[in-house]
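Taking it in order: structure first as structure tokens, then the write-up.
Just one protein chain is left out here, and the rest sit where they should.
Lettered A and B in written order, each chain numbered from 1.
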Amino acid sequence: MSELLLDVRGLELEIATRRTSTAILHGVDLALDAGQMHGLVGETGSGKSMTARAIVGLLPPGGRVTAGSVTFGDQDLLAKTEAEMREVRGAAIGMIFQNPRTALYPMLNIEQQMSNVIKSHLDLDKAERVARVREHLGLVGIDDVDRVAKAYPHELSGGMAQRAVIAMALVCGPSLLIADEPTTGLDATIQRQILELIRSLQDQLTLSVLIITHDLGVVAQYCDTVSVMTEGRVVEDGAVRSVLLEPAEEYTKKLIAASDLGDIRKKRLAAQQ
Amino acid sequence: MSRTELGQRRERVPDWVNPPLAIGLGLIVLLAVGSYVVPALSQFDAEIANPREALQPPSSRHPFGTDRSGLDIFVRVFQAPRIDLTIVVLGVGLGAVIGVVLGVVTGFSRGIPGEISMRVADIIQAFPLLILAIALVSLSGNNLTNVVYVLAFVNVPVFLRLTRSRVLTIREQRFVQASVALGNSTPRLVFRHILPNALGPATVQFGVSMGYGILTLAGLAFLGVGVQVPTPEWGSMILTGSSNMTTGQWWIALFPGLALSVAVFAFNLLSEGIEKAREVGSR
Partner (left out) sequence: MTARAWALLILRRLLFMIPILFAIASATFFLTRFAGGDPAYQIAGSFATEESIANIRADLGTDRPLGVQYWEFLTDSVRGDLGTSLFTDRPVRTDLADRLPATLELITMSLAVAVVVGLGSGSYAAHRRGTKRDKAVRYGSFTALSLPDFWLGLVLLFVFFFKLDWAPPPIGQIAPGATAPRYVTGAAVVDASITLNWSALKASLHQIWLPLTTMAVIFSGPLTRLARSATIEALGSDAILFGRACGLPRSTLWRYATRASLPPVVTFVGILFSVLLGASVLVETVFSWGGAAQYVVNAIRVNDFPAVQGFVLVSGVFSVVIFLIVDLLYVAIDPRVRL
């Protein structure tokens, strides 16, 4: 029986500018069990990225949570101060985004950047940090660890960069990884590799994953559970099989119909049963 | 704000009007108009000396005091824009026009002329421009016409570069290529499509260059270059008052400098306003 790792209830969020404030999330519920990969799927503008950012407290300027709760393990994340959240981010919850080449800091090499992350959470000396960096670069499937460690972000390919980003997000051993559209913008073959990588890391590191995507195919192939979002609300959630094979809500049905799941979905899901 | 309760639209201020634009333009217009209105209303002439009233501190009779020759500083400060604004508009304007034209021409035609013009612009910009300005004006005749030419000369490189790089970007865009495919002739292409777009950064730069131009003109005048003595001009007025600063007659140099700062401030504000207005237009 898996335990509940991340519990989001009734999350409401607004963005305030000087003149107006717009409500973005209207009561989002999300539950993630330990060891699972949970997909948060929806179209652009549905609020899925905002939800993720609200969980780790990385809201854009003017963003405010107006109601709801976010519980991670036994910790109330919304009650934490910014300083306390800095300790959570990277050490307990890792987060990666789209576009790995701009996510990496262009002026330091991979080893230096990862070392900075380690320094902010763990008490290791230089040799231990270097070892840890190399270990994690190996974990994400990089063969030539030495070259990549000394390389600058602009010298890496898209796929290599995303692996480095994943390594950097996981280097301090968080138990939850939030991936916001991690494969959008990458070539199709690379997309598969990255997703397979995340899946295998789940087993190796006992990692839970919240993956945000607009691609139902990704959800069908890799996720255990899914939440469907639109216009700031979760309209349906549950095990991937039941939601995608027997959608209860109109919106979910439309989403499935508009995607190119078709027969492939049926075959895969049937094979999983 | 722009709708009545019944939802009917009232007349409203266009989106592109913003505070910096309004204030900047307003100040400039005030200065320009004031340069004719104030001297007309004042009992004092800006250029006729009046030694009996020399070196008087600000009073109700002379709001800004008088200088060594008894000239009323208030009138002179307000009349100065006739020179300051005119010369700078002409000079920077001329330089901008030439620079933009050259920028479009070299940006649009491919190959060597573009590279050469950039190198030449580089070299011009490597020289100490103020010194060059002083040299060129002094040696070719210490008069205001030459100042206009020199101002134009030093402004060409900036506008050339700005326009050229913009044209280079635009040239590669789809709508240009589509237009060419449709058979639009080159001049039509340039005028209707490229020019308005390419002028954008130049209009913003114009305000900034005007600000620097005024400072340069005043600087030249402060060194005795370009402007002749009785003509009221902010820089030369500051020169007149400079030695008095260390003997306590502060008003002679202070007010022209304040006016100068306000004018430069106004142009910079205008430039910001134009930039903001363009952002609105491109949404």
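Things worth noting here:
Simple rule for what comes next: contacts are C-beta pairs under 8 Å (C-beta built on N, C-alpha and C of every residue); 3 or more make two chains touch, one makes a residue touch a chain.
Note that the structure is predicted; figures quoted are calculated from it, not measured.
The chain we do not see here touches A, B in the full complex.
Residue in contact with the omitted chain (choice from B:167, B:204 or B:260): B:260. Remark: the omitted chain is touched by one listed residue; of A:72, A:97 or A:251 this is A:97.
Of the candidate positions B:44, B:64 or B:222, contact with the hidden chain is made by B:222. Contact between chain B and the unshown chain involves residues 119, 123, 126-132, 134-136, 138-140, 211, 215, 218-219, 222-224, 235, 238, 241-242, 245-248, 250, 253-254, 256-257, 260-262, 264-265, 268-269. By the touch definition given at the top, chain A reaches the unshown chain through residues 56, 58, 61, 86-91, 94-97, 99, 102-107, 109, 116-117, 120-121, 152, 154, 165, 168-169, 172.
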